[in-house]
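Here's the structure, in structure tokens; my notes come after.
With one protein chain withheld, the remaining protein chains of the complex are depicted in position.
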Amino acid sequence: MNSHTEQIRAEARRLLESGEVSVVIGYAPGSTPARATPVFVRKPEDAERLFWSPACASNLALYVREQAARGKVAVVAKGCDARSIVTLIQEKQLRREDVHVIGVACSGVVDAGRLASAGVDEGKLKSLEAGGGALVADCGDGPAELQREAVLKRACLFCDTPVPPLWDVVVGEAAAPSPARDGVLPEDLDARREFWAEQFAKCVRCYACRQVCPACYCSECFTDRLPVGWVSKRIAGPENWMYHTTRAFHMAGRCVGCGECERVCPAGIPIQTLMRRMAEEVDGLFGYRAGMDPDAEPVLATYRDDDDGPAG
Amino acid sequence: MDRLLPKAALKDWLEWASARYHLLGPVESEDGSRAFAPLSQDRLPVLDNRRSCLPPKEAVLPSCETLFTFDPGDGEPRLLPAGGEFAPTLMLGMKPCDVRSLEVLDRVFLDGRFQDPYYAARRGSLVTVAYVCESKRWSCFCSSVGDPVEWSLAADVALTDVGDGYLASANTSAGEELLGCPAFREPSADDLARRDVVWNALREAAEPFDPEAVAAAVDWEEPAWDAVAEKCIGCGVCSFLCPTCTCFDIQDETIGGGRVERFRVRDTCQFCDFTKMGHGHNPRPSRRERVRQRISHKFKYIVRQCGICGCVGCGRCVELCPVNADLRGVLSEIVKENGCESISA
Partner (left out) sequence: MADTQEYSGTALTEAQSSSGDWEPRILGILCNWCSYAGADLAGSARLLHPPNVRIIRVPCSGRVDPQFVLKGFMRGFDGVLVSGCHPGDCHYAKGNYYARRRLTLLTRFLETMGIPRERFQFQWVSASEGARWAESVREMTERIRKLGPFQGVGRPVPLLIPVAATRDEPRELEVKAQ
């Protein structure tokens, strides 16, 4: 058992024994060593169910809003997850005093769906650990180092916040980030239009991307507004495009780049590429990054007199 | 009828078959994923135990399908049904779970007093060739819900990899016709023995699991529902990618020129508005009710209504669930809760 796991369990036990929180939202081991599943711990003795490994891919901020309505919660949060919590606080969906953040400094989590293409047989995986910046897997033949670029959630390769910007307690240390550049999008505009047309033709409109996103908390999504008809239920190229581009705009200045949308997409659409481009434009235009400062005003809910705009 | 197809002759068989059928099979895309797609000499199928992301139901129950169009004409309105005659299609490389899923879909759409004409037309044009998996993936549990070998024999032809060739077993007259291709030859006793080894291995249950015990144990009040509902995010991955989930919505849309199109499109009981009524009431208001519904339907209600277990153990929901709410674990919990000794048959 690694020291991250020990520290998380100890903190959870302490919080539950003292009654400071009603639930600790964390990770439990999943079906294979490459997977983790969310767990809601309410009794101190159940803190043993919590663990930490590079398989802890989910963004648990997703559950905080609903759970915090019933009382103070604690949540295990990576850098990106904590940024989601900051966004919720900024948007008045959550009060700072209602959440206790057990921050974890993270060097990247594994996307189990990428293992097969990286030559790792998930069925034979005995263990998956991170140590000294390296990912080590044992498929029965002894430990072997995995290539990070091949198995990490793609969003982790672009990460620049390995340490949560908001925490009540933080576990571990992370190396300084060296974010890669997303080279997926073609440079030529026509090629781009073709690229997205091809990608969105794959979309099955399962809405996993929307459901897994902590920032998508509208009780009625624009896609559900059928009488208005922004996007019909039709599963077809143009409608799929409309859904994704509108959602990308709804994420402008709010997406923290956790990459869950892309990880959960069953069709393999590079949604993070879209979201990351939007985040870069927002930063370029307004000097704003989502989820870093709970007291900052949401970027599109405010303006400056000297904002860029049309002439005259 | 058994024949052997040398692996090198697969291309020749496909070319011979392409004169009679439109060919579909599992192809590998750039990102490594699998999908059923039209085959050609440049696009050959990949036959192994990896499952396609989208299940074969896409062919007979497309995710979006026009039912008919209304054309006001010039004072002479007309109703134009969609589709027409479908091209005879050969779907190759269907895993045993894929083949079985068609059986489940047939019970829903073809049995009983009414046949779905859209499904029936596509299904009637389909000839199936199964590929019997050489081994199971970690997430597969086909042999726990049934006999995958028996399932494969419901296809027109079942292929088993026996080393340097595929042992082909024809199970229908259409299948026998397919084996009439000169690329096939008589199998040796060795070939047949190797096939039996593969078949026996496949039949071994990865996890002992009695679907009847599950059907009996699944109950309205279960702590398991709350546990799953707490982490379930309410997306449509499990149901959209499930080979036997059939729910659809029907929408009318104007498409210009005064014309209206009625189409049906995939839907899922996991969406929060699936059972929302016109007056605003929703009998399944929270994820607890919706999770309960799906699992109960899949393992209990459909057994009662159609006499067949709805799940084929393909494992897509297990591998693709965003939060790893492993169905096998949930069923284990339910059976244990209800005091069954174990879940073995």
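Each chain carries a letter (A and B) given by its place in the written order, and its residues are counted from 1.
Just so we're on the same page, a residue touches a chain if its C-beta (ideal position, glycine included) is under 8 Å from a C-beta of that chain, and two chains touch if they have at least 3 such contacts.
Keep in mind the model is a prediction, meaning the values are calculated, not measured.
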In the full complex, displayed partners of the excluded chain: A, B
Which residue of B:Met1, B:Val46, B:Leu79 or B:Ala201 touches the chain not shown here: B:Leu79
From B:Ser125, B:Asn282, B:Gln305 or B:Ser332, residue that would touch the chain that is not displayed: B:Ser125
Interface residues of subunit A (partner: the chain not displayed): 185, 189-198, 200-201, 222, 230, 234-242, 245-246, 248-249, 252, 274, 277-278, 281-282, 284-286, 299-300, 303, 305, 307-310, 312
Residues of subunit B in contact with the chain not shown: 22, 24, 36-38, 58-60, 62-66, 68-69, 78-87, 89, 113-115, 117, 120, 122, 125-126, 255-257, 261
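Operating definition for what follows: only the chains that are shown with their structure count from here on.
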Distance between chain centroids, defined by C-alpha means - subunit A, subunit B (Å): 31
Residues on subunit A engaged by subunit B in the complex (per definition of touch): 30-32, 35-40, 58, 62-63, 112-113, 116-117, 122-123, 204-208, 210-212, 224, 226, 232-236, 260, 263-264, 266-268
Contacting residues of subunit B [partner subunit A, same complex]: 31-33, 50, 53-54, 63-64, 137-139, 230-231, 233-237, 240-241, 249, 251, 253, 263, 265-268, 271, 273, 318-320, 322-326, 329
